[in-house]
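Note that this complex is displayed minus one protein chain, with the remaining chains in position.
So that you can tell them apart, the chains are marked A, B and C in the order they are listed, and the count of residues begins at 1 in each.
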C-alpha cells in the first residue's frame, strides 16, 4: 500500500484530500472488517449483514451518481456519470442479487431489510452534499467510496491470506476493470476541479471545503463497515 | 388524429391531463411550425434554428430524466429513467450532431449558440418542477414533450404531404421504436401514479396539481416551436 | 402521557404516524437520556455534549424548514415555515449560544465541534427527504423532532423529579408557547395533507410512504440522544 501522501494513481485532488483526511482514511481502509476480509477471519454472518445493507447502499449510490448527471457542466461529464449509473443500476445490482441469492438471501429479503442508521447516514450525506452543493461537492462526497474500494482491493490482493473465503470480493475491486474505473473517476474529478477552479485550485478556500466533504464522507464510510457485525 | 378525450394508447393519466389541457395541447400539436413540417412549407432556416435550440434542449431534458432516477421510488422506475437518459445522452445527441453537421452546423456552433428564452423557460420549468416536487411532478412536466412528439409523429405520418422535405423528422417520431417508448413512458406514469395515489388517483387534489403541471409544460412546449423562426 | 394511538392534540396525521411507529417512538421519547433529564440523574457532561451537537443540529434544522418555504404550495404554508425559520435562526440559536456560554462553551468551540455521525445522519436524512420528495415528505421527516419534544416536555413537566437540574430544559418544551407551536405544526401538516391528498388521505399508499418517512426520522432521532454520552 502506498502511504498517505504518496501518489495513488487516482488523481491529484484525491491525493490531496486523502492526505488531508489521513486519520479517518486509515480508519476506513484498515477497518477490522477489511482486515477480516484479508485474513479470512471475518465471520460469514457479518459479511452477509454487510451485503444486505450494501444492496440498499447501491440504490442510493446510483441515485447520487444520477444527480451527478443533473449537476454536470459538460456533455462529457454527463456521460461519465451516466456510465457509472448504468454500471451500478444494470450490472452491480444484478451481481448483488446473484451474490445474495447464492447466500440464501432473496430479492424480497433484500427489499424488506431495514436500512441501518450507518447506511442512512452515509447515503443521505452524499445526496444532500450533491443537492446543497454543486458538482464538485457531490464528487468529493462520492470519492471515498469509489476510490477507497479501489485502494483496499489493490492492497488486499497483495496482502490477503491465500485461503481467505473472501477472495471473490477482493478480486472484484483489485481487477483491472475496477482499477480503470478508479483512474477514470480520479480524472473526472481532476478535470472538473480544473475546469471550475483553475490551475491553482488547491490553494483556494473552496478546495478546503471539498476536502472537508471528502473527510466527512470518509468518516461515514468507515462507520459503514460497522454494519458487518455478526 | 384522435380527438382530445379519446384514448391515445399512451396511458390513462396522459389521457386525463391531455383532455384537461385541450386548448394548449392543440396549440402545441397543431402549431404552424408542425403544420409547416407536414405541408413541407416550413422554411429551411426555421428548421435549422429549431434544431440548434433543440440540441440545448436535449441536454437539459437528459438532466431532467436523470433527476427522475434520483427521485424514483423503485428499482424498476430508476431503470426506466436510466434507459431514457442513455437513449438521449448516447444516441439522440449523437444523431443530433450528425443531423446538424449535415446541415453545416458543427459541434462548436451548437455549443456557442445562445439559449433562447423559450428554451430556458421550458427546460428550467421542467427541472424546477422535479426539484421542488416529487417524482410525479417531474413526470407530469416531462410528459408533454415525449408523448406530444409521439402524437405529432403518428398524425403527420398519415397527413404529411408526400413531398415534404421533413419526412425524416416525421418518421423518427412515427416509428415503432418511438411509439413503443411513448407507451412505455405512459405505463411508467400510470404505474407511478397508482403506486403512490392508489386506484382513485384521478379524483384527488394531487392529480389536479399534476394536471396543472402538465398544462403549464404544454404551454411552454407550444412556445418552443416559436424558436423555429427564420 | 397519552398512550400511542390516543389523540395528542398535535393533529390527525401525527396521531396516525406515531401509532404506526410505536416501537421507535417509545425508544425516542423514553430514551434513557430523557429519563435521566426527568430523574435528574443525567451526568452534566452528557448534557453538555448533547448541547454542543444540538447547536449544529439547529443549523441544519433551520435549513430544512427553509426548504419548506421553497417546497410549500401556498402563501400560508410559506409563511408558516418562514416563521419557524425565524424562530430557529434568530431566537433559538441565540438562546443556545447563551446556554452554552453559561456552561463555559463559547461560539468558537461550538463551531469547531465535529459533527457526530448521529447528527450527520439525522439532519441529512431530513434534508434529503425534502429535496427528493415534496413538501409532505419534508414535513413527515421534520415532525418527530418538533412534536416529540413537545410530547416529552409535557410528560416530563408532570413526571420529573422536583430537584432535577434540567428543569429549565423541560420547561422550555412544556411551556404554552412551545405547545402552541406543536399544535400549529400539527395543523400545518393536516392542512397540507388534506389539500393534496383529500379527505381519504390516510388510506392512500402515499400516506404509508409518509408514515415510513416519519418512522425512519424517529429512529434517527432516538439515536441522536446517544450523543449525550459523558
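The rule we apply is simple: a residue touches a chain if its C-beta (ideal position, glycine included) is under 8 Å from a C-beta of that chain, and two chains touch if they have at least 3 such contacts.
Remember, it's a predicted structure, so these values are computed and weren't measured experimentally.
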Exercise. From the list C:51, C:67 or C:147, which touches the chain that is not on show?
Worked result: C:67
For this session: Specify the residue from the set A:71, A:96 or A:215 that touches the hidden chain.
Result: A:71
Exercise. Touching the left-out chain: which of B:31, B:155 or B:219?
Worked result: B:219
Exercise. From the list C:79, C:98 or C:180, which touches the chain that is not on show?
Worked result: C:79
Seminar exercise, completed: Against the hidden chain, subunit A presents residues 70-71, 73, 131-134, 137, 195-198, 200, 203-206, 209
Seminar exercise, completed: Note that subunit B touches the absent chain at residues 63, 115, 117-118, 120-122, 124-125, 127-128, 131-132, 216, 219-220, 223
For this session: Extract the touching residues of subunit C with respect to the undisplayed chain.
Result: 59, 62-64, 66-67, 69-70, 72, 75, 78-79, 81-82, 85-86, 89-90, 93, 127
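In this section, only the chains that are shown with their structure count from here on.
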Problem set entry | Central chain (distance from its CA mean to the mean of all protein CA atoms) | A
For this session: Compare the CA centroid of subunit C with every other chain's and tell me the farthest one.
Result: B
Problem set entry | Interchain centroid distance [CA atoms averaged], subunit B/subunit C, Å | 42
Exercise. If you average the CA atoms of subunit A and of subunit C, how many Å lie between those two points?
Worked result: 32
Exercise. Counting only residues that touch at least 2 other chains, which ones in subunit A make the list?
Worked result: 63, 127
